[in-house]
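Reviewing the structure listed below.
All protein chains of the complex are present and in place, except for one that has been dropped.
Lettered A, B and C in written order, each chain numbered from 1.
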């Protein structure tokens, strides 16, 4: 896929994080502290404002600029987590203006490793990783099965959504929600739901 | 009337102020600070507890002991006001063990003068005076008309109640309620209603 | 009722017990009269300063007993002036050769209790005077009512009087200082919620989600009028609009600026109000000499704030800057 597609994905993430500020915040209010939507929105607001100024010499450079811009403003847990994720993904496509399906999988894997290194979470700890990882698996499988990019985008969205819903049954072991212990069981993880929403919107406009 | 009757009146006042703690407080919460019922109850509680110990050599001595006992504990505006009222009434019947209808009127007039001296309120300022004074007038009229003590007690209660209800149309110029200015119009004065309730209960058991 | 309380009737005594236990070296407590006083008072070379008032205004007044502030406080129950007996016994216990000063917020109940106590104390040969504090500009028509009430500005009178008496001033001079500070102090308050007295167990009045009460005092009663909830900027305009023209405070004046929390409003919001008020005053040419932001005189758990200005001169500055050590501390 072309670099424009990368920009489209980043733009959709940006717009959706702004659009869903209240929704993401309300999700975080259930057993967390309610700032998730606000934190993301303050970071992606700047990304939107500076959208036209980012260096676009290649996909990696572009994503790196976005990562640095948003990290400077997002606080909370999400700042380092999302900043690291985008930065690691950027590293995978450094110098590239064309991005393959395999690159996408590698970017997601790099983001996941980065998030784990940064925050120490494992799969099943009820974080956005629990939506990101299954989604990466699905994309890999679909690629291996020779699916079209359209089909892959849809499958990724479906997979992320199912995985996000499944976080309901998990007990949080990371983040604010973990302090409530067993009471975190029964509600979805806001980070995982955000991944699902973004994947769905990306697929929608693919 | 006998000294027992004086004790009956004081006992009814005591019991009713305890019974109506919440009601009097709620009335004071409308445009005041809600402590009227509480303040009276804390004072009359002690009167009730020490009831059997008061010196009963004559009606005046008895009432004086009650006045001192309650003033030591009632705070707010009601402490000095009610304490002064009972003390002045006591002065009128000092040394008497038999109390006439004229004595009752004189006691009420003395209480009114005492309250005015203490708090500077005039008739129409929306205080308990606006129930006490019309009630005293009624008793005086009934006495002049040769009514029985039974009839007088009933007429006094009716008069106090009507006067208390009429405080609704007044603007408070004394006490906490006065700070709300015109907003005090439309609700009854708690002190005046207390006088009506006490007069009714006294008449009931006469 | 969302309160830490055992029996509401023991609310005040339990609070006083806590204060006494927290300050074993500096304060004494006499339960019979709700009395908290300095362990080193009375002293015959110092005027004894006593403040009464109802409870529910903490830290005023029981928590500001200490060196350079009050010698004693004998509060009544929540929002109720103390019984006269408390004041009289307190005055007797704090008797000093230099005299006793009773500080009274101007309310009917308080005035009566303190005036009666003063009379009786004088009858026992004591030198006792009373000083009334009435800084609240929300009360108009004061010619035919009980007059303006004393609210958060009372802090400045207590502080000045405390400093003067600590420095050994005689009773007349302590009173002069107190009256002077009172005469240049003005306050206006606003409530965002009603408060809940422990004995009542429910809020004193109902206030819609989008409403506020303007011109409230410190006893949880409604204010002068109700208005639509406004922004912090607009609220500061409202408060300054009532306070500034009242003295008036004019360009070239130096002032102490207090933003006082009414109990339920966090200090973060008080600093927001402070910043706005500070800038608006400077725009008017009124110089803010010193800031006072926090809870000084509260209405239990009421969300709200009041704004106080004190026009200062060198004498007042010196008194306000004098050191003091009170029962509550941050360190």
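In the analysis below, a contact is a pair of C-beta atoms (placed from the backbone, for glycine too) under 8 Å apart; a residue touches a chain by one contact, two chains touch by 3 or more.
Computed from a prediction, not measured in an experiment: that's the story for all the values here.
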Omitted chain touches shown chains A, C
Touch with the missing chain holds, among C:192, C:214 or C:255, for C:192
For the chain that's not shown, point to the residue among A:25, A:134 or A:190 touching it. A:25
Tell me which residue among C:73, C:161 or C:273 touches the hidden chain in the full complex. C:273
Applying the definition given at the start, please give the residues of chain C touching the unseen chain. 1-6, 11, 14-15, 17-23, 55-56, 58-59, 63, 159, 192-193, 209, 229, 231-233, 235, 263-276, 278-279, 288, 291, 293-296, 298, 300-301, 303, 305, 320, 323-324, 326, 328-331
What does the interface between chain A and the hidden chain look like in terms of residue numbers? 25-26, 29-35, 38-39, 42, 71-81, 83, 118-120, 173-181, 183
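Operating definition for what follows: only the chains that are shown with their structure count from here on.
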So that we know how the chains sit together, what is the shape of their touch graph: line, ring, star, complete or other? other
Could you grab the centroid distance between chain A and chain B? Build each centroid from C-alpha atoms only and quote it in angstrom. 74
Indicate the whole-number Å distance between the mean C-alpha point of chain B and the mean C-alpha point of chain C. 32
